[in-house]
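Here the complex is missing one protein chain, while the rest keep their positions.
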Amino acid sequence: MIPATFSYARPTTIDEAIALLTKHGSGAKVLAGGHSLLPAMKLRLAQPEVLIDIGRIAGLNTIAERDGRVVIGTMATHAEIESSALVARACPLLGQVAARIGDAQVRNRGTIGGSLVHADPGADFPAAILALDAELRLASPRGSRSVKAAAFFEAMMQTVVQPDELLFEITVPKTATSAAYVKSEQKASGFAICGVAAIVDAQAKTVAVGVTGVASKPYRATAVEAALRGRALTPDAVAAAAALAANGVEPLGDIHASPEYRAHLAAVNTKRAILKAVAQG
Amino acid sequence: MHLHLIYQLPAPRERVFAAMTDPAVLQRCIPGCEQMIKDGEDSYEAHLQVGFAGLKGKYRGRARVEDRRPPESYTLTVDGKGAPGFVRATSRMCLGEKGEGTEVICDADVQIGGVIAAVGSRLLDAAARKMADDFFRALSRELTPMSAAQ
Partner (left out) sequence: MVNPTKHVGQPMKRVEDPRLIKGIATYVDDLRLPGMLHAAFLRSPHAHARIRRIETGAAKAMPGVVGVFTGADVNDQCGVVPCAAAIPDLKAPKHTVLAGERAYFAGHPVAVVVAQNAYVARDAADAIDVDYEPLPVVTDPERAIAGGSPLTHPELGTNVAYVHSVSSGDIDEAFRGADRVVRQRMVHQRLTPMPIEPRGCVASYHPGDQTLTLWSSTQVPHLVRTLLPGMISVPENKLRVVAPEVGGGFGAKLNVYAEEALCAHLAMRLGAPVKWIESRRENAAATIHGRDQIGEYEVAVTRDGRVLGIKARSVADLGSYLQLLTPAIPTLTGLVLTGCYKIPAITMEIVGVYTNKMATDAYRGAGRPEATYLIERLMNLIADDLKLDPIEIRLKNFPQPDEFPFHTATDLQYDSGNYQAALKEAQRLADWPALVRQRDDARAAGRLFGIGVSTYVEICGMGPSKAMPAGGWEWGCVRIEISGKVTVITGVSPHGQGEETSFAQIVADRLGVPIGDVVVLHGDTNIAHYGRDTYGSRGLVVGGPAIVMCIDKIIAKASALAAHLLSVSVDDVEFRDGRFVEKKKPDNSVDWARLAGEAYIAKNLPPAFEPGLEASSFYEPENFTYPFGTHIVAVEVDRETGDVKIVKYVAVDDCGVQINPLLVEGQVQGGIAHSIGQALFERTVYDENGQLLTGEFMDYPLARAHDIPDYVMGSTVTPSPGNPLGAKGVGEAGTIGATPAIANAVMDALGPLGIRHLELPLTPERIWRAIGQHAGVAAG
């Protein structure tokens, strides 16, 4: 459990971090909470030449309200999101998801930004940020840009973040309480075999469903959403629509869950998440 | 792990076959390939920097072309190793005519060992597909008429 040699930099501003990323290119890795990166380094599966620790950049863990949206700094830990009064009031789904991540130690160190950029297919937050239509704000030498959650994840552990870019904040719209996260966890790692985040808008008669853990990248269950648009959310209607939760995706299979079981859980957890969201509304 | 992959390439079979067995082309097209040295008849030594997302390792290995039947098919065996473990792959490559171009069907058996087997197995399938996709995308660029002008 000894990593290969690396050098370590600890910038104090975003600009400084971007300059370091620009200088070191793909040889550099950004260290946020380190809960995925450090184990990979200790196993020598990851051997970055430079580690850029963004933990000392002031303000990166801020959780605040701005322009009618909730803004979450990339270094906000799962525990901070779980216990934030603002999140509980203005976007409770994120708090619910944060509470289901790993265990207390992981939640105290792990960060939302680190989790999103690492893009583990079993990570919990992606389900929520997809359902919430979050915007992810990236800084680079070219300035900053916003990426919609739906466009952020490219493939397993791959996102649109370029080697010289840094995800610095996530913004989500304020949402009502009609939201729920239902998760089946991989017993060893605590990652999701299937995690479903659902948001129900009773007035607009729409649901938004984000699914993680099932496929190589998280996705919106658009078939489910379409089937329920404008419909009354009765248990039967929801169950029928939820059966479409893995439509068009190629489910992952491993020693913890077969593709068929993941697809099945997608349907069950989607049904449960929507009904739970309805019940909370 | 078994992979069954199909790719379309914009060139006739003879050219595709030649490109796919040319070390210089391979070095350019294999993702992370730093060196590809021909060290025998149909045998190459390769130094690769294989990366998948943040997980990146240095591998060195030997590739062999066997059972060569130009321009229809050959078998590629790859034997690579690095600190995180080893990768051994045998892939039957079949080239078929498809319109103006070529359809390559590869049937590969991939075996991994060491740390990458223990903790990287869930990534392997995706990583192998991505590497193959990247390779054929690069090869396709290499074979399109435009690239000749560059």
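Just so it is clear, A and B label the chains in written order, and each chain counts residues from 1 on its own.
Keep in mind that, in the parts below, a contact is a pair of C-beta atoms (placed from the backbone, for glycine too) under 8 Å apart; a residue touches a chain by one contact, two chains touch by 3 or more.
Values in this document were obtained by computation on a predicted structure and should not be read as measured data.
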Of A:Ala85, A:Ala188, A:Ala204 or A:Ala232, the one touching the omitted chain in the full complex: A:Ala188
In chain A, positions touching the absent partner: 1-2, 4-5, 39, 43-44, 103, 184, 186-189, 255-258, 260-261, 263-265, 268
Chain B residues touching the omitted chain (full complex): 81, 83, 85-86, 88, 111-115, 117-119, 121
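The definition used in the following text is that only the chains that are shown with their structure count from here on.
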Whole-Å gap separating chain A and chain B, where each centre is the average of the chain's CA atoms: 33
In the complex with chain A, residue positions of chain B that touch it: 51-58, 83-84, 115-116, 119-123, 126, 130
Complex interface listing, chain A residues touching chain B: 4, 26, 29, 36-37, 40, 43-48, 118-119, 121, 155-158, 216, 252, 254-255
